[in-house]
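Contents: one structure, followed by commentary.
Removed from the display is one protein chain of the complex; every other protein chain stays in position.
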Amino acid sequence: MAVDTSYYLILSAAVFCTGLFGILTRRNALLFLMSVELMLNAANINLVAFSQYYGNLTGQVFALFTMALAAAEVAVGIGIILVLYRNFEDVDVAEAATMRW
Amino acid sequence: MTTRPELRLGGHLAPGIIAVALFVIMAVVFVGAPLGDPVGFDDATAIQNETLQSESPTGDYGSVSANGQTYAVAYNGSEETANVSVANDPGVGVDFREVDTTGDGQSDTVYAISRTSITENIGYLMFAVDSDQRSAPGETFLVAFEIIDMVLVGALVGAVVLARRDEGGEVVAALGLRDSDESPGTSAGQVAADGGTEDGGDN
Amino acid sequence: MADTTWLTLAPAFLLGLTGLLVLYVDSIGRSTKGPIAVLSLLGSLAVAGVAIALPDALGLGPAGWSFVSFTLLGMFALALFVQPGSQNRRLIAGLSTAGAVGALGVAAAFLFTFDGEPVNPFGDALVVDGMSLLFAVIVASVTAMVTVASYNYIAEHSYQAEYYALVLLAGTGMTLMASANSLVTVFVALELASLPSYALVAFLKENKGSVEAGLKYFLVGALSSAVFAYGVSLVYGATGSLQLTAVQNAITGEFTGMLGMGVVMVVGGIAFKTASVPFHFWAPEAYEGAPAPISAFLSSASKAAGFVIAFRVFTEAFLQVSESAGEFLVLGADWVLVFQILAVVTMTLGNLAAVTQDKVKRMLAYSSVGHAGYVLMSLAALSGGGATATAKIEAGQFVLAGGMMHLFVYGFMNTGAFLFIALAEYWDVGRTFEDFTGLGRQAPVASVAMTVFMFSLAGLPPFGGFLSKYLLFGATVNSGFVWLAAVAIVNSAVSLYYYSKLVKALWFDERPDDKKPLEISSRPVGLYAAVIFAAVVTTAMYGVFGPVSDAAIEAAAALL
Partner (left out) sequence: MAGELAFDIAPAIVALPFASFLAVLALGNYMPKKGASAGIAATAGSLVLSLFALVTVAGGSTYQQDLFTWSGAEEVPLHFGIFIDPLSAMMLVIVSLIALLVHVFSLGYMNDEGETGLPRYYSELGLFTFSMLAFVMADNLLMAFMFFELVGLCSYLLIGFWFREDGPASAAKKAFLVTRFGDYFFLIGTVGIVATFGTSRFVSTESHTAFPVLAEEALAEGGHGVTTFLGFGPEAWFSIIGLLVLGGVIGKSAQFPLHTWLPDAMEGPTPVSALIHAATMVAAGVYLVARMYGFYALLPTVLAIIALTGGFTALFAATMGVVKREIKQVLAYSTISQYGYMMLALGGGGYVAATFHLMTHAFFKALLFLGAGSVIIAMHHNEDMWDMGGLKNKMPVTYYTFLAGSLALAGIVPFAGFWSKDEVLYEVLVHGLGSAGTTGTILLVAYAMGLVAVLFTGFYTFRMVFLTFHGEPRTETARDPEPVRWNVKLPLVVLGALATVAGVVNMVPVEKVLGIKGIDYLHQFLDPETELVSNLTAHHYEEVLHDVSGYTADATAFGSESTTVLISAGLSLGLALVGVGLAYALYGRSPTPEEHTDKLGGLKTLWYNNYYQDEYQVWLASGLTLPLAKLADRFDQGIIDGAVNGVGRTSLTGGSYVKRIQTGIVTNYAALLALGLVALLLIVGVTGGWFA
């Protein structure tokens, strides 16, 4: 009945790498943000799965905190994307490349 | 005109190979991880049961283990009066319920039952409430909770500062909040004492 | 007996409370919200009073209650915040500075009266010991200098209170990072330091450079914190704990791969905070584009805070040391090797890239990356020092102390250097080396201070940077890592080139004809005060070096 913990692990790895894939291949700032959320949630999957594995609640509570942090991060992120749009008329992260080398 | 989402392939996907490589590494490591059976949480139904010797209805002693702890139980045989003395950890709440398994009208088995649900326990841990109701192990998160409190303040302040639109020193649409009776900000139109030029900080 | 251990967190409390208070004060200036602000402030204080009067009410204890009042304060501040715009920027800046200086004073007083017994306020998740107090001093002094300097720098901006509140909240986060004793607190404190910083970097939101810098900082930061969180989840998976000592106790050698991957990812999250290669990519842009006081704040305090969690996490959780048992085991993964790679790559890349810059601020940004490389040596050289565990422990204590000392001195010299840039931006001098030519004649005092910072960063005697570099490099050699120290010294030699290039521009070079003549119209008091203070401390480091280095050595001894 209980799902083997390593399946959760593989799932979380897949979610994490999907998020990373999105970051590496998409240039839309909002998609970048969503991809980061995916990666954070991959960590949450792990935390809950291991909470179950060890029978202690640390992981579950931490997962809740991670979600709160993710929300806060999105708030700031949206703010930055807004000013990005106002300054560069685009949300393409590659547009903002005046500083380099 | 199709509006269906389409898979766009091309060279821009090339960096994604790094993500694939990372997945391969992770998969190899995780598949090889020697994970056994999970301990899990036995909520409300049965944490652990322990059959007690039920021949003598009163004054019989047995032990019950729950959540890795062992409790001494004095079983007096009468209904709902499991006289429990918890030896090891008075802080952990466990209920004991007698059940007649053999159908002889006599209770012969004691189930130890977690008195609190996981959700309740999460609450206790989150605020580090020092309660004997707590039944699942874990670390306390009071400090983290308070830090998160400040994180939220900071994040919101930051987000609002950034998201407000100022034109000529006036807040044009501050997330729908606009103060009309006083002029927010200081002098109008003066931006950036940062030495940057109009078209960006780089030039 | 009332439990008073929570008082040891006073520096963090002071910074955080001041941050919230600034928001209140901002609201009190408003006609509509003023009474509410006063009432809620009083209410929160009343709750705090109840907490002290009735310590055990509802089983929360004084610690819990003080937190409840804190939470209330934060919530009210948020509710009031929708109405910004007090004009009294003097009050706001003064309050912020007072908070930061107060935190500095308290932290310094605690540090020098510290009896060597670590305290765990609010359970195991936090610890206050010599190292956390030392870094609280660093963070608080940088915060104080930044708030003083910002008085002039952001004079013409809206959102005064928000700016200071964000700086102070980030400072709180960094102070808490110094005390974090569990991966949970490490992570949330790190976020508390990061999120306000993202907003601060993009604070000049009509300036493309600032916005671009904020975007890059945020995106790389979000990615890094995701990596860090995943790493923490894997460490939890391998050990079932997040508290650092518990993690160390639970490491069995069963989940080598999972734990090792977690450790490497944790390194990644820390490398982001310290601007170490390959997680440094945000740094040159963020430091260049951000308002200069924020660059100073991030490159000094934030970097120090990143290192303090590195020191604590890796020595407490992933190192098993016992002098009596003769043990010196690196746990989890071979993270010492990782830090060796990072140290060499980071210092080399930072210095080489700095050599060719023609914008002063960007040069400083890369030099900051290079300095992260030097401090990384204190973790990279941790496993050397001889064959016996005792010898390794002693050598390890010295490299750690060397790293802490360098961060301490760096907190002043680098902050000062960026604040000088702030001064130049205030005067609208320009960005390139050529723009700075002739500044020595126009602003001799500030230029002398900048010269001190440059020579100190390069590691020349008689400035503080020499002492700390000597201690750090010497300790690295002492640990047997001669090659690492040699790389660092070669890098220092390279760095002298670009530091002296600026000194030359300030004092000796002729101003090119196509540059507009310098017009220094005013001497901003706040900026000057901060720059001169930093210069005096950098120079006078000889006077305080003894006690501070003793504190660092004790702090390091407590870790190993």
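Should a chain be cited, it is by its letter among A, B and C, assigned in written order, with residues numbered from 1 in that chain.
Criterion: contacts are C-beta pairs under 8 Å (C-beta built on N, C-alpha and C of every residue); 3 or more make two chains touch, one makes a residue touch a chain.
Quick caveat: nothing in here was measured; it's all calculated off a predicted structure.
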item	value
Touched by the hidden chain, restricted to displayed chains	A, B, C
Contact residue for the chain not shown (choose from C:Phe187, C:Trp282 or C:Phe328)	C:Trp282
Candidate in contact with the missing chain, chosen from C:Ala46, C:Leu329 or C:Ala486	C:Ala486
Residue of C:Leu467, C:Leu518, C:Ala534 or C:Leu559 touching the missing chain in the full complex	C:Leu467
Positions on subunit B where the hidden chain makes contact	15, 18-19, 21-22, 25, 28-29, 32
Positions on subunit C where the hidden chain makes contact	215-216, 219-220, 223-224, 227, 256-257, 260-261, 264-265, 267-268, 277-279, 281-282, 284-285, 333-335, 337-338, 341, 348-349, 351-357, 366, 394-395, 398, 401-402, 455, 460-462, 466-467, 470-471, 473-475, 477-478, 480, 482, 485-486, 489-490, 492-494, 496-497, 500, 504, 507-510, 542, 545-546, 549-550, 553
Residues of subunit A in contact with the chain not shown	20, 23-24, 27, 93-94, 96-101
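In the analysis below, only the chains that are shown with their structure count from here on.
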item	value
Chain centre separation (subunit B, subunit C; CA means) in Å	30
Inter-chain centre distance, subunit A versus subunit B - centres from mean C-alpha coordinates, in Å	17
Subunit C residues counted as touching two or more neighbouring chains	184, 188, 191, 195, 198-199, 202, 205-206, 208-209, 212-214, 241-242, 258, 288-289
Multi-partner residues of subunit B (at least 2 other chains)	26, 30, 33, 139, 141, 144-145, 148, 151-152, 154-156, 158-162, 200-202
Residue ranges of subunit C touching subunit A (in the complex, touch as defined)	184, 187-188, 191, 195, 198-199, 202, 205-206, 208-209, 211-216, 218-219, 222-223, 225-227, 229-230, 232-234, 236-237, 240-242, 258, 284-285, 288-289, 353, 362
Residues of subunit A defined as touching subunit C within the complex	9, 12, 16, 19, 23, 29, 32-33, 36, 39-40, 42-44, 46-47, 49-50, 53-54, 56, 58-59, 62, 65-66, 69, 72-73, 76-77, 79-81, 83-84, 86-88, 93, 96-101
Parts of subunit A lying in touch with subunit B, wherever the complex brings them together	2, 4-6, 9-10, 13-14, 16-18, 20-21, 24-25, 27, 52-58, 60-62, 64-65, 68-69, 72-73, 75-76, 78-80, 82-83, 86, 98-99
